[in-house]
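The complex appears here without one of its protein chains, the remainder shown in place.
Chain lettering (A and B) follows the sequence in which the chains are written, and residue indices restart at 1 in each chain.
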């Protein structure tokens, strides 16, 4: 569980470092603000970003995983958010600050997932 | 699995009581109607609600958990729904009646999660 003010992605990475997690899947819900979502533009090979203002939004779905990139833990999460009209927005989650609470369930596995930069897409896909 | 006519939140609570579940995470999909979604307004410290009519909607993501509030099981779920144009809506799930089927996977843990009312937000966050 995250407290008000905790940023989701950095909190997950901090936890992965502290607990030496090399592989985990996660789902979560909550309410967040100051969100940055991304859409990977395959032609430009970079993420388009959209910032959502200081208003709290419902975090209606947080899904993702923890893995290692060059030996360092990384959190890859996608999120669905909704506003006060209950309209839904979604994308790659770059940032979200806990506004009320964020409740995450983590399934930690014994192995490791490794990621590597892929120049074809600009992303860091999993290497099996 | 829920049958046609079963309400999602009350069915989860009933199950938690019957099986004495103190902590669980859950994900699910299905099709529902008579849905009530909520958005927590932090200034008013109360949920704004939006009702979705009698038409069936796809339940494209159900995510949440079971915990205890003053010793009684409570289900905290967020949902993403979509209509016949495949537009997505989301929020805190207050109510959803199964219109076709709802398929939920529950991961039950041995411990207990306790919630407590928080006057600062008007919500019932987890107490660790």
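In the analysis below, a contact is a pair of C-beta atoms (placed from the backbone, for glycine too) under 8 Å apart; a residue touches a chain by one contact, two chains touch by 3 or more.
Computed from a predicted model, the values in this text were never measured in an experiment.
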item: Option touching the unshown chain, where A:11, A:27, A:56 or A:99 are the choices; value: A:27
item: Candidate in contact with the missing chain, chosen from B:66, B:88 or B:113; value: B:88
item: Residue of A:9, A:32 or A:88 in touch with the missing chain, whole complex considered; value: A:88
item: Interface residues of chain A (partner: the chain not displayed); value: 25, 27, 37-42, 48, 50, 61, 63-65, 76-80, 88-92, 107, 121, 123, 125-126, 128
item: Interface with the unshown chain - residue positions in chain B; value: 1, 4, 27-29, 31, 56, 58-63, 80-88, 90, 99-101, 103, 105
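Everything below uses one rule, namely that only the chains that are shown with their structure count from here on.
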item: Angle (degrees, nearest 5) of the CA superposition of chain A onto chain B; value: 120
item: Whole-Å separation of chain centres (CA-atom averages), chain A against chain B; value: 22
